[in-house]
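The complex is shown incomplete by one protein chain, all other protein chains being positioned as in the whole.
Right, chain A next:
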Amino acid sequence: MPEVSRKAAIALAASASIALFATACTGQSNSGANDDASKETAINFWHAWSAPNEVAAVKSLIAGFEHAHPNIHVNVVGNMTDDKINQALRTGGDKAPDVISSFTTNNVGKFCSSGALIDLNPFFKKAGIDAQATFPKAMNEYTQFDGDRCTVPLLGDAYGLYYNKTAFAKAGIKNPPKTWSEFEADAKKLTIPQGDGYRQLGFMPDYHGWETTTEHYFAQFSPTYFGPGGKSDVARDPAFEKGFTLQKKLVDELGGFQKLERYRATLGDEWGPKHPFHTGQVAMQLDGEWRLGMAVDAKPKFDIGVAPLPVPDDQADQYGKGYITGTVAGIAATSHKQNAAWEFVKYITTDTDAVVGFANDIHNVPSTLAALKSPKLKYDPRFKTFLDIAANPNSTTSPASINGGQYLVTIQQFGYDYESGKEKDLKAGLARTARQIDTDIAQAK
């Protein structure tokens, strides 16, 4: 090949690679809360909701705010993932968000530690709002990191157990299980094999079974993710060992990993009408409060039951607790309208009527203690289970970390290896997982 062509080809290879992968310079936080919120102004609000009913709910929430604050106009951008929000928060500019809301509670630590969202403690203090007395305990915890309250809860999600009442009756089970021992027995009783698969599976325990992730299971064991000094407690707190052992036992007893995965591949997706709980292919489902509306809309041929998730046998007195997470809202550090943005955040997250109205429209759990008790709250009687889980002081969440939910990804990765039998030594695996979490956190600092 002629020399020129060779160089050209090498240059082509190099530039193609670099042009794709090179990082770009990004903006810096350069603003403060110096704006006058009483003057005519407009703010940008980015959120992640996308379904038509959700978009309408956001519109209604904003109409309420603009009615209360006629001088502040809100430009709304919906269907925004955290990746896009994070990139915009770093870029800044007139079109960047002043206020964001994110579904990914696990990213709070990253939002706070990076300085992408401002600390709202001074605003709360100035407004005379006591966050601890305003929000449920778990929600109050997951919206701050290391004392920095860079987010506020904006509706919440509570996880419980959905069960097929008709299948329960057919199997002679009278009540939903309250402990994991009862749950194991019920799951086996509800499982009806058919050929290489199942006519009905009692419960899909695999970590890929939509919401059956490690953190959702383990919340029932009230684990401590980080010990003193911020080191991972995964290998020290016995809650994790118990959680992994329980899930593995369920996998083995319900047919084994390979068989369950084969069956899982035949099931409908999480967000469609053919979700296996709707179709009766799975008799029990660990899921969030939103499943109730989706399941009812799918018009299943059975009665839907809702209950809190079971607890370990030695924690029977804590039955009623669950995993809590939720949407969070915050103010961009790059915003030049932070006072106006605060008025908006304060309204959508602490105004009881606004929170109740939004919860009614979105079918999520309200995120203030006052809203949880509001008589204006409209819900299916079964939804009350989730309101109670949210208000339960024993309910837990996964704590904010400097690198977001990376530690949860690491735990879940180990979970995949353990459930499939690739990793057999639980203790050694947990120790390795803890080391990895610590290494990742050190890298992020």
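We take it that a contact is a pair of C-beta atoms (placed from the backbone, for glycine too) under 8 Å apart; a residue touches a chain by one contact, two chains touch by 3 or more; residues count from 1.
Assume contacts and distances are computed from a predicted model.
*Asks:* UniProt name of the unshown chain, from "Sarcosine oxidase subunit alpha", "Monovalent cation/H+ antiporter subunit G", "Sugar ABC transporter permease" or "2-oxoglutarate oxidoreductase beta subunit"?
*Replies:* Spelling it out: the chain absent from the display is recorded in UniProt as "Sugar ABC transporter permease".
*Asks:* Hey, which of A:Val99, A:Ala187 or A:Leu408 is the one touching the hidden chain?
*Replies:* A:Leu408
*Asks:* Which is it among A:Gly115, A:Pro300 or A:Pro399 that touches the chain not included here?
*Replies:* Once the missing chain is taken into account, the touching residue is A:Gly115.
*Asks:* Which residue, A:Lys39, A:Lys95, A:Arg262 or A:Lys376, contacts the hidden chain when the whole complex is considered?
*Replies:* A:Arg262
*Asks:* May I ask which residue of A:Thr166, A:Thr279, A:Asn360 or A:Ser420 touches the chain that does not appear here?
*Replies:* A:Ser420
*Asks:* Using the document's contact rule, name the residues of chain A that touch the chain not shown here.
*Replies:* Touching the missing chain: residues 1, 6, 9-23, 25-26, 28-29, 48, 80-83, 86-87, 90, 102-106, 110, 114-116, 197, 208, 210, 261-267, 269-271, 333, 403-406, 408-409, 412-413, 416-417, 420, 422, 436, 439-440, 443-444.
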